[in-house]
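The structure appears below as structure tokens.
Every protein chain except one is present and positioned as in the full complex.
Presenting chain A:
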Amino acid sequence: MPGSTDVGGRASGAHLVRKKRLFFPFFLPAVTLYVVFLVVPTLATVALGFTSWAGAGDTPEFTGFANYVELLSSDAFRYSFLNTLLYIVAGGVGTFLLAFLFTMVLRDMRGGKLIRAILFFPNIVAPVALGMFFSIVLIYRPNRQGLANHLLESVGLDAVKFLQAENVTWVVTGCLIWASSGFYITILMAAVDRIPPYLYEDADIAGATPWQKFRHVTLPLTWDVIGVAGVLWTIGAVKIFELVFVLAGPGTYSPPIRAWTLGVYVFDRSFGTQGTPEYGMACAAAVVMILLVSVLVVLLRRLMRRDTIQF
């Protein structure tokens, strides 16, 4: 059967058949691993979310939506859900505002490439290492302050208990924005670099301010890239775990529930718990994670959809 990629000529018919024969040996190893280790476990998680199960030694017992009802009335889950949403929304808004600001300034600035490279580096540092690093920088201890409070006190301000349960979520949001901004600045700047310079020159001639150039040139012409970047952000932020675990807690066991995220919730109810694990509840929370990311991604795509601009 001739395919659409038929390259013409006598050799191609038989060749195409041989090419197609290669498809399964090439594709099968990867897709098998993918299905066994990712697709099946995801489905299993969905199924286990409807059961009550304490893990090894116990048999899962079907309980319908009982886990989800219990999640709704659980303080730990409520904190986890709202904090995760906060990281996605507040962290996202912060990161993208910062990235936009940088695109306004960085476009024709000397040393722009160097700046991008420096800001990108935290993105390839292990979140555990980042968390431990921040936990020392943000220590509150009168007379022996961490770097952040040292700086605050040296300009005459009061030291802040950054890592206290009621502050820590905002503090982690800040750390997250700081650490990820380089990635999004790089993505957006790559798109900005593709915009023909004459558009900016025209705007300059018309006397446009940096904000007007951003609003009427940069933003419309990078819109699609911003949409993809938004999806990447959502996917990344929904699973935030190590940074919170290390910064908000004592290290080996879970932080106070006020600081939890969905990732922490799943871990605490299954592998990290001090008492009896609740695998069923953990799976239900994991399902919420995947629902949350799906809903937000679809919503974002809807919101960002528009006709492509040719330039």
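The rule is simple: contacts are C-beta pairs under 8 Å (C-beta built on N, C-alpha and C of every residue); 3 or more make two chains touch, one makes a residue touch a chain; residues count from 1.
One rule holds in what follows: contacts and distances are computed from a predicted model.
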{"item": "Chain excluded from display, named as in UniProt, from \"Peptide/nickel transport system ATP-binding protein\", \"AzlD domain-containing protein\", \"Beta-ketoacyl synthase-like N-terminal domain-containing protein\" or \"Carbohydrate ABC transporter membrane protein 2, CUT1 family\"", "value": "\"Carbohydrate ABC transporter membrane protein 2, CUT1 family\""}
{"item": "Of A:L101, A:L152 or A:A165, the residue in touch with the unshown chain", "value": "A:L101"}
{"item": "Identified contact with the non-displayed chain, of A:A66, A:V160, A:V225 or A:M304", "value": "A:V225"}
{"item": "Option from A:A165, A:A208 or A:M304 whose C-beta touches the chain left out", "value": "A:A208"}
{"item": "Touching residues on chain A - with respect to the absent chain", "value": "3-7, 9, 11-12, 15-16, 18-23, 25-27, 29-31, 33-34, 36-42, 44-45, 48, 55-56, 101-102, 104-106, 108-109, 115-129, 132-133, 135-137, 139, 141, 144-147, 150, 183, 186-187, 190-191, 199, 202-213, 216-217, 225, 228-229, 232, 235, 238-239, 241-242, 246, 250-252, 262-263, 266-267, 270-271, 279, 282-283, 286-287, 289-290, 293-294, 297"}
